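With one protein chain held back, the other chains of the complex are shown just where they sit.
Naming follows writing order (A and B), and every chain is counted from residue 1.
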Amino acid sequence: MTDALLFATLNGLVTGLLLFMLASGVTLIFSMMGVLNFAHASFYMLGAYFAFSLSQPLGFWPALLLAPLLTGVLGALVERHGLRHVHRHGPVAELVLTFGLAFLIEELVQLFWGRATQDFRVPALLDFPLFTLFGQDFPAWRAFMLLLSLGIFALLYAGLTRTRYGLILRAAITHPQTVANLGHNVPRIFMLAFGVGTGLAGLAGVIAGPVLGTWPGMAASLGSLVFVIVVIGGLGSLTGAFVAALLIGLLQSWAIASSVGMADVLALLGLSFPPDHPLRDLWRLTLPQVAPLLPYLLLVLMLLLRPAGLAGNREN
Amino acid sequence: MFCTPPAALRRIVLAAGLGLSALFSPLTLAQEPIRIAFIDPQSGSFAATGNSAYRVLSFAAEHFYNSKGGVLGGRRLEVVALDNKAAVADSQLQLRRAISEGMQFVFSGQSSAVASALSTGIERHNERNPDARVLLLNYAAVDPVLTEDACSFWHFRFDAHADMKMAVMADHIAANPAITRVYVIGQDYSFGQAVGAAAARLLPARRADLQLVGNELHPIGQVKDFTPYISKIVASGANAVVTGNWGADMVALARGIADAGLDLPVYTFYAAYDGITRTLGEAGRNRIHMVHNDHANPFPSDERRDFTLAFEAAHPELNVTQPRLVNTLMMLVQAMEAAGSSDPLQVALALEDSRLTTMTGEQVWMRPQDHQLFAPLHVSVHTDEGIEFDLDRSGFGLRTVHTTPLEETLTPSSCQMQRPAP
Partner (left out) sequence: MDSRQAWAAVAVLLGVLPLVFDSVLSVGILNQMLIAVLFALSYNTLLGQGGLLSFGHAVYFGLGGYVAAHAMRLTELGSLNLPLVLLPLAGAAGGLFAALLLGSVSTRRGGTAFTMISLGLGELLAAAALILVAFFGGEAGISGDRTAGPALLGVSFARETEVYYHAAVWVFLGALCLAAFRQTPAGQLAMAVRDNPLRAQCLGYSAARVRLLCFLVAGTFAGLAGALFAIHNEIITSQALGTANAGQVLLMCFLGGTGYFLGPVLGAVLLTLCTALLSGWTTLATLYLGLLFVGCVMFLPDGLSGLVVQLHVRWRRGSLRPLVPPLARCALPTAALLLSGVLLLELAAREGAALHVAGLTLQAGNAWSWLGLAVAALIAAWLLRRELPALQAVWQQAGAAGDRQVRP
């Protein structure tokens, strides 16, 4: 059991950090503009597709650098020409625009790259098992994902707290008027922040694409999970998003690794039900089966008990 | 207009055309094409399989019949693709469209849920409208219930169902003495559950030392990273994996097994075609097996070879992914010629108990009791050795390693079919 648990923990960490890369972008954008970017996972998908197409002529490593840049630029353009235009119609219109964009991007990806899964592979340099434990390999690529995610978090944290630009950014979040009066171009700051956020999503896509599959449904599969994380962590809090992302990643991984089910609970309580009982599906449930539901359950619980999230500092 | 005219306009034109031709010559009515509705996804996540299936069927209609003068005295076969986006509600809409345009034959198969809904819908429609009946030809939906408890006179299935395929797979596994512990993993819905149940029933019964060490169900289309499941497979000490997974789930599972460095044979139902073969590539060589009704490399007949060459010449980016579609079409035409008409009731009566020699040279039989087709089933392996026709232009393809003859694939059925009054 310990070997399964160890691998589950490692993989949970990798997944959690990947989710954090996406959630951090959403949190940043939300702090700036008060709008939840529904299209964030779509930029994640675009990052993977751009990297796939760029890696054919240029190789993987240049693509790793260029694809997030491309996605960031695209994001900045979306902010400049889309969101800013719609801003005057209220927050609902902004939210619905990002929702529509998510839908549109998925369709455009299917048009330009087709509907099948793309053959985006891990670069040969890192395509080897890092170590073998209890008969199972741990690929080096996942270790790379882990290190890169941690590095990005450290960079982001340092950038926001130690650099002058980060200072201006944090000030613009809480006191946009004052910062504008001080002579800074606040709309341009917001646009750049949006670009950085979507660029991060693109980077997440580049490193996750070879592992989680580069296909048109990849945005939808992670999109709602990212929002769950952002809300559980507390809207607007980067540390909260970090903790929530790790929590969700680990929880899902452990849930799948276990073999506990309702049958065990019932046996413990000494209850049993006939096989054709109307609630028979509930009695046959196992934890691995409900693992994908756990984040949403947590979301509902969190919104009931502690609406501000784990470390929230902004509710609306 | 650069696209097909709207239904209303087409009906008016058709009506006018029919009226005029009726005035001038009774023979012209016989030239009216036989239109086949192909209700499967042409857009959305499953579009690749639906699209390639449509192309194979259209090409077969052209290659075998239309280019040689048509059927039933000169009538062309026209296959009309009606996109259902793999959704039940859209399938109902497309069925209504097909009916209102006078189509009498419906092909469908990419989803058991859709096939089930269409079967029930068509049965009800035929009961309420005996003058506008429709026949359903299910070429790929393999939930056993469609020819068992939910069987219908108007539904014919042209692919072996999950229990039949599992039986062949069990035979093949049992024949390999190195395999003693089997782990079953599948998608948590009717088909995946059917595979799991069949495996649990059939595998331990084949050999005393063959045991099932895991029967896992995962949510369909939701799991992106199979590593936690792989850990469980390793922990169970399994030396073979059985799965009914398809699409992205199949790719992710195979990748996970390769990444973890497990050298286990994997027995599948759908681990090939439409990009999957290319993705499996080197990592799956000689390890990934598939149970299906197509005789893969080496092709046993020139007719099959010619058809494949002709199709790949016309569609360089596609492969002949579902040759059972050709069998379905051939049996339909054979029944129409035998009945001498395209009336669905007559065709259905002729289709029951009919036999066909396929272009691969195999004999297949449509059992009248439950309208289930029986054919030889094959186990193929994913490899690049001895492959004349590869898939996805990857150099890799399927090579047949085991064949179970038709007689040994017969299974009993619980079908109590309600037959219509003649």
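Just so it is clear, contacts are C-beta pairs under 8 Å (C-beta built on N, C-alpha and C of every residue); 3 or more make two chains touch, one makes a residue touch a chain.
Treat the numbers as computed from the prediction; the structure is a model and nothing was measured.
Residue A:Leu285 is the one among A:Leu266, A:Leu285 or A:Ala311 that touches the chain not shown. Among A:Leu77, A:Val96 or A:Ile152, the one in contact with the hidden chain is A:Val96. Among A:Leu65, A:Leu108 or A:Leu133, the one in contact with the hidden chain is A:Leu108. Within the set B:Gly70, B:Gly121 or B:Gly244, the residue that contacts the chain not displayed is B:Gly121. In the full complex, the hidden chain is touched by chain B at residues 2-4, 6-8, 11, 42-44, 47, 82-83, 87-90, 92-93, 96-97, 99-101, 112-113, 116-117, 120-121, 124, 128, 143, 188-190, 219-220, 222, 317. For chain A, the residues in touch with the chain missing from this view are 36, 82, 85-86, 89-93, 95-97, 99-101, 103-104, 106-108, 110-112, 224, 227-228, 231, 235, 278-282, 285, 289-290, 292-293, 296-297, 299-300, 303-304, 307, 315-316.
The rule is simple: only the chains that are shown with their structure count from here on.
Taking each chain's centre as the average of its CA atoms, chain A and chain B sit 37 Å apart. Interface of chain A with chain B (complex): residues 1, 3-4, 7-8, 11, 15, 110, 114-117, 119, 129, 132, 134-137, 139, 211-213, 215-218, 221-222, 253, 256-257, 259, 288-289, 291-292.
Interface residues of chain B, counted against chain A in their complex, comprise 43-45, 47-48, 188, 216-219, 221-225, 227-232, 234-235, 248, 251-252, 255, 259-262, 274-276, 278-279, 281.
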